[in-house]
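Below: the structure, in structure tokens.
Removed: one protein chain of the complex. Kept in place: all other protein chains.
Now for chain A:
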Amino acid sequence: MEHIGVLASNLLSPIILLFVLGILASLLKSDLKLPSPLYNGLTIYLLLAIGLKGGVELHKTPVSEFIWPALITLLLGIITPITAYNVLRRLGRFDRINASAIAAHYGSVSAVTFIVAVSFGTMNGLTSEGFMPAMVAILEVPAIVVALMIAFTREKRAGSWQEALHEVLAGRSVMLLLGGLIIGWISGPDGFEPISPFFETGFKGALALFLLEMGVITAKRLEGLKEVGGFLIAFGIIVPILHGILAIWLGNMAGLSVAGSAVLGAMVSSASYIAAPAAVRIALPEANPTLYLTASLGITFPFNITIGIPIYYAFAEWLL
């Protein structure tokens, strides 16, 4: 890939331009906003579509091909909240609660970043392994558990650990993703065929529409930038790059293709904005939501979908 050209093509793709439109509209105080049921519906559609498609691919994949990437992903889900926590504590001098809260987000994964990373690859003729959505499910849960464990093992907390775990496991994002994977896996390509037009054809359009709303949401979080300080802004860009590079390197060793490693890199570098905030709000109510929401949605998410993803693809190509 010609890297500069690829970066430009990403920035000028309709998905990213709609995201920018959402940001601009919000900054200009426009009343542009998706109605909340549509936004919820799109999220359900997107998560279910990636779950189903991943399950169908998993059906066709021999276990031997899948097992190493899965183990690597699980390992990354355990390592990344620990590295994020230590950087925040030692370099950023954050207190334990806020450091664990932010670490839970950076260990976990943003499904939208994952989808944009896959779309970016296909746009440039690089197809990642079809079972990658299974990795999103593997990555989503352990990181939140590890980060909350750090907070809960150190001292008595005000929040409820059990309720938070329930929130993660029974939350809509994990249910749809994991449920979709299992249903796709059980039905296989033949069973999926009758419903595939609905989930395949409309997917990119739905993603584009969703990104418009993500722009509006991101813009709201940009207001928090003044409060979070320079360290967290640097953290929100540098730590994802380091996590991404580690994931690409490990993914490559586990036998993933260039696109597969790059998508894994994008996933690991991303910060959750659905499952983690809900779990953290319940388990660590003392943590400041402005810090973790601004970092994950206001800094890391826009960085990844505009510049981060092309960097991960370039690094994966260079490595292979």
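The criterion applied here is as follows: contacts are C-beta pairs under 8 Å (C-beta built on N, C-alpha and C of every residue); 3 or more make two chains touch, one makes a residue touch a chain; residues count from 1.
Operating definition for what follows: contacts and distances are computed from a predicted model.
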item: Chain not present in the shown complex, as UniProt names it (candidates "Transcriptional regulator", "YCII-related domain-containing protein", "RNA polymerase sigma factor" or "Pyruvate dehydrogenase E1 component subunit alpha"); value: "Transcriptional regulator"
item: Footprint left on chain A by the chain that the document does not show; value: 36, 39-40, 43, 158-159, 163, 167, 172, 217, 273-274, 277-278, 280-282, 285-286, 289-290, 293
